[in-house]
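All protein chains but one are shown in place.
Order as written gives the chain letters A and B; numbering starts at 1 within each chain.
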Amino acid sequence: MDLTNLYYSLRLILPEVIVSVALLIIVIADLILHRDKKSIPYIALTGMLAALAFMITDLAQQGFAFIPSKSQHMFGMVAVDAFGTFFKILIIISSVFIVFFSNSSLEIQKVSDRIGEYYTLIYGMILGMMFMISASDLILIYLSIELLSLSSYVLAGFTKLRDRNSEASLKYIIYGAVSSGIMLFGISILYGISGTTNLMALNKFFQSPELNLLTLSFSLILIFAGIGYKISAAPFHFWTPDVYEGAPIAITAYLSVASKAAGFALLIRFIRTSFVAVVDAQGNWILFDFFDWRSLLIIISILTMTLGNFSALWQNNLKRMLAYSSIAHAGYILLGLAVLSVHGLIAIMVYFLIYLLMNLGAFFIVMLIADKSGSENIDDYSGLGYTSPLLGVALSIFLISLTGIPPTAGFIAKLYLFIALVDANMIAVAVIALLNTVVSLYYYVRVLKHMYLTKPSASTSSVRAVGINYAVVLILTIPVILFGLYFTPILEFVKNCISILSI
Amino acid sequence: MIEVGLTHFLIVSSALFSFGIYGIITRKNAVMVLMGIELILNAANINFVAFSRYLNLGLSGQVAALFVIILAAAEAAIALAIVLNIYKTFDHVNVDEIEKLKE
Partner (left out) sequence: MNIYDIIFYLFAAITLVSGFFVVSTKNIVHAGFYLLFTLFGVAGLYVLLGADFIAIVQLLVYVGGILILLLFGVMLTNKITSVDLRSGTSYIIPAVIGVGILWGALTAVLFKTSWRSKAPSGMDPTTSEIGRLLITDYVLVFELLGILLLVALIGAASIARRDKE
């Protein structure tokens, strides 16, 4: 690869280059500033905002980066397109919020002498996620998943203050290392069958008539096991409740939104690039018929939804309940993927944008309450609506939105999902999703009941959001209501971003 | 005995993979689980290098194996750091006895 190609490729991945440079600046700043590490969060924030600015102004840019020199095909390792940039913008927005969460979180303030390492690891996660979203080669996919995972394993146990932090990181790394090892074995077999690791070249290979279906299915099962672990789809979701409960709540919020978004973007790109033979006039994807993709996706998504929703019914710990609720939401999003068309894709992207706001909001309020009262148990939320009015109202809005009741944005997200399902004639599945939403109503409303219909007990504290916290709560709450009523801007934005680079 | 070919190497790698899975399922000590994971990664590496040679794919398989070796080193470092942390907290490293996080 000669120099002009290299400059072209670097220009395409400029946001990732900015993030890498910011990572190195944080490491150096951590070394230089011995005593006063107050400025490191500001440096982190600056890096993220710079990357965000570049991505927003450059939304239409697309192309292949890092094309191998002697290859017959012109497909490179990294595919930069509007779809990828959309998800990267979501990742950076959630990272910006996490900087604010970490600044306000009591747990993270207790380890403020290690704050440089904390932000280095956050940036490691960001870089891993950004490459996961736009990688077009299985080796790069695997390595970026590992970069994300390694940073997350450490961050899950970062505070080391309580037993459950260490236990969370142990469970996370054992599950994660096993899943990624299995995924690597699947990648190696796929490499052997097809002779390449590039996703576009795989598409060309799948078009050839003589294919050994058994070996191919075997390797694909192993690879999808690894990806399924990342998005917490059943039956690979068993790590999620323990890790989400044990990790510091800022990291839990980050994992539940950003890591899931990156995993889904990867899955969508993988399926769209490698397995779609042709896209017909209505925007439906016609996949190679190795196995029945739609039924497989439907089964996994129903399993995920049901397990998530029904397990959340029994939880008394808010963090664990929100963990199971995020598993259920992954199930809904998988349904959007099962539609296998452009409309499903639009539904998924709208869902993720809104899910980011409401999930981050819910976790933020739980964090503020847990910092003040020291507990995440639902019994300590009794009467919270009266002792802490602003936070009570905000939490109610987020919970109602997570359920999907109008006039919140969560309703719009589910609406688009159901529209896509009905358009694809998957009525029975839509009914099952609707029933699951009704089940989820119970456990979300239980928190509301505790907050407003029970008297404040002695252990309920009155939490006030001051300064930055107040601003963050407003920034998260107002769009949730606003987009529930006036959602055209989101729709226009998403429709501009649905181009995935492929054949 | 037949001439050594691709399938011989694949049998070795699949056996290593199975041993790795067995080690992960049955072993209680966290370091033993890590050894099982290393066996799985080595099995995948043998696959990469063998395919690269016998299917005339240039050196892409070997480069992939190189990357996996580097990654395994980083992963082992972090895994052992976490295991040391667990040992400091719980005074043992048996994974099935660490069950503080309950429903």
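Here is the rule we go by: contacts are C-beta pairs under 8 Å (C-beta built on N, C-alpha and C of every residue); 3 or more make two chains touch, one makes a residue touch a chain.
Just so it is clear, the model here is predicted, and its values are computed rather than measured.
Peer 1: Specify the residue from the set A:84, A:192 or A:404 that touches the hidden chain.
Peer 2: Only one listed residue reaches the unshown chain, and that is A:192.
Peer 1: Who touches the missing chain here, A:14, A:27 or A:342?
Peer 2: Considering the complete complex, A:27 is the one touching the chain left out.
Peer 1: At which residues does chain B meet the chain that is not included here?
Peer 2: With respect to the unshown chain, the touching residues of chain B are 1, 3-12, 14-23, 25-32, 34-36, 38-39, 42, 45-46, 49-50, 52-56, 59-60, 62-63, 65-67, 69-78, 80-87, 92-94, 96.
Peer 1: Since one chain isn't shown, list which residues of chain A touch it in the complete complex.
Peer 2: Output for chain A: 1, 6, 9, 13, 20, 23, 27, 65-66, 68-69, 77-78, 113-114, 117, 120-121, 124, 127, 131, 139-140, 143-144, 146-147, 150-151, 153-154, 157-158, 160, 169, 189, 192-193, 212, 214-215, 218.
The rule is short, and it goes like this: only the chains that are shown with their structure count from here on.
Peer 1: So the centre of each chain is just the mean of its C-alpha atoms; given that, what is the distance between chain A and chain B in Å?
Peer 2: 27
Peer 1: Would you tell me which residues of chain B are touching chain A in their complex?
Peer 2: For this pair, the touching residues of chain B are 17, 20, 24, 30, 33-34, 37, 40-41, 43-45, 47-48, 50-51, 55, 57, 60-61, 64, 67-68, 71, 74-75, 78-79, 81-83, 85-86, 89-90, 95, 98, 100-101, 103.
Peer 1: Can you name the residues of chain A that touch chain B in the complex?
Peer 2: Residues of chain A touching chain B: 139, 143, 146, 150, 153-154, 157, 160, 163-164, 166-171, 173-174, 177-178, 181-182, 184-185, 187-189, 191-192, 195-197, 241-242, 245-246, 314-315, 320.
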